[in-house]
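All protein chains of the complex are present and in place, except for one that has been dropped.
Take a look at subunit A:
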Amino acid sequence: MEIFKADVVIVGGGGAGLRAAIAVAETDPSLKIALVSKVYPMRSHTVAAEGGAAGVKKPTDSYEYHFHDTVGGGDWLCEQDVVEYFVRQAPIELTQLEHWGCPWSRTADGHVNVRAFGGMKIERTWFAADKSGFHILHTLFQTSMKYPSIKRFDEHFCVDLLEDEGRCQGVVVIEMGTGEFSMIEARSVIIATGGAGRVFRESTLGGIVTGDGMALAYRHGVALRDMEFVQYHPTCMPVTGLLFTEACRGEGGILVNKDGYRYLQDYGLGPVSDKPKNKYMELGPRDRLSQAFYFEQQKGRTIEHPRLGSVVHLDLRHLGEAYLHERLPLIYEMAETFMGLDPAKDPIPIRPAVHYTMGGIKVDGNCAASLKGLYAIGECASVGIHGANRLGSNSLTELLVFGKVAGVDAARNAKSLAPGKSASLLKQAEATEQRLMALKTKTGGTEKIAVIRKEMAQSMEDGCGIYRMANTMQATCDKLSELRERFKNISIDDKSSVWNTDWLTAVELDYQLDVAQSMAHSAIRRKESRGAHQRLDGFELRDDVNYLKHSEAYYVAGDEPRIAYGDVKITTSQPAERVYGAAGEKADQERKGSHA
């Protein structure tokens, strides 16, 4: 097995991983960085983010506003000290990206422009048309080429973490083009592998979003925190789940049911006004909007489409063709190409789909996990800024802010330690190789990858969808245990070494089953409704007495996960009623009054 010796290894080459790599390189150019990605970095799913990245920009805005929007938006399950740091760093990091060439959209006087986004009191979402993630990712990828100390392992698939003397000291990877295993030693290991939403059926996500890094950390004893909180984005293409950005609503798009009625006014988000109003109606938070869709469907007020199923309409027609082309060019193209309609002339049929995993690898404010030497950043991590519901445009900023934090701390950590014992690490790496080669070469399996994956995804949707009940969640837990058993009998058609995606897809499915279990078991134990976790079986209210707690799922080999609970860090914002629309404005004023 080939051995590479690095100082810092980063697994995942999306926005977070690239930002971390640059931070390490800038902190100390003598440190060797290995950047591992199972795709070429510019394919990473950051590329598909559309709307933008949040950071205070306008003189009328403040860090305090951004903080309160985020903490209230997260239904008070955020780590408030971490959010305080985040909102202050956000504009600095977004400006840094501008200096690196990111083509942020601008105002006529040449400054960076900002747009409205759901749950945000003031316009503070920096955007690059509706391809913000694409431009952030390509800017970071191209900028990373400046630094000779970053050695990329493109199209390398990470299959294990290496641990010795209580510290994480490297990773095992497979070169996808050859099927060969390598060991990368490092004193700091950063996981930046993104979310896990593909464990659900209908999602906005790319095929690569399979929770790899979450499962890797989990299997090494690190907790997955708040995994029951899975975000449904309210405006997605039916069947495929492809995303129509929240910026559609930020720019003035409206949602109507089969009667042409702006139904959000019936769900505590009104009253209706002519112009988009921050934190009202369509600019409410995602969890509330997706929940409103569910009830419209229950009431029979959705549009029943023969092929697309139940939908409502996203109406952009009043924005006009020219404006749509300027602000939402990708959305325009997607509607034309994939749905055969013209958003300047036709309303767009949409429905909610899975979009984001709020939870992830439990880390502290320095992005450090409980296993020494291990860090996690971005969607795979739970650093604590999203709580029970993420506000749109906070996560792109998260990649930058915490990518940098992790990079700087990982560099410091690497410099403070002597290299590990290669022999002991190699032994572990070889054991991993043997285990995975056995999976590839074994014959006689009868379970098809696609079948298990499909059953898992359907079961997650049935049990852990927008609304949840104990009996359906239990059915999902049972189903996942059954699939775990059946996975042992998996059949792999491809026995070759070169580009064996059949084999690697099986490894991904193995990751997905672990992550799905952490989600379902965390969900069934949370006997309250908070943010994206909503129940209809007697636990419809938030219960701060018993559940103002982070869930922590721990891996138990061969069994269901163990769920524990941890405290939530509260600094200045005491839990209050989470209200939007006119009620939200009133609550804001009362809060201000009590401070005065």
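Everything that follows uses one rule, which is that a residue touches a chain if its C-beta (ideal position, glycine included) is under 8 Å from a C-beta of that chain, and two chains touch if they have at least 3 such contacts; residues count from 1.
Definition applied: contacts and distances are computed from a predicted model.
Q: Among "Fumarate reductase iron-sulfur subunit", "Sugar ABC transporter ATP-binding protein", "Hydrolase" or "Transketolase", go ahead and choose the protein name stored in UniProt for the chain not displayed.
A: Its record in UniProt gives the absent chain the protein name "Fumarate reductase iron-sulfur subunit".
Q: Pick from A:Arg19, A:His66, A:Lys131 or A:Arg249: which residue touches the chain that isn't shown?
A: Touches the omitted chain: A:Lys131.
Q: Which residue from A:Val112, A:Ala215, A:Val312 or A:Ile348 sits in contact with the chain not drawn here?
A: Considering the complete complex, A:Val112 is the one touching the chain left out.
Q: Sort through A:Val8, A:Ala23, A:Val36 or A:Met334 and give me the one touching the missing partner chain.
A: Within the whole complex, the residue contacting the unshown chain is A:Met334.
Q: Decide which residue listed in A:Ser62, A:Ser149 or A:Thr240 touches the omitted chain of the complex.
A: Checking the options A:Ser62, A:Ser149 or A:Thr240, the one contacting the hidden chain is A:Thr240.
Q: Of A:His99, A:Lys275, A:Lys345 or A:Lys592, which residue touches the hidden chain?
A: With A:His99, A:Lys275, A:Lys345 or A:Lys592 as choices, the missing chain is touched by A:His99.
Q: Applying the definition given at the start, please give the residues of subunit A touching the unseen chain.
A: Within subunit A, the residues touching the omitted chain are 39-40, 42-45, 47-48, 92, 95-96, 98-101, 103-104, 106, 108-112, 131, 134-135, 138, 142-143, 145-146, 154, 177, 206-208, 239-240, 242-243, 307, 330, 333-334, 337-338, 448-450, 492-494, 496-502, 505.
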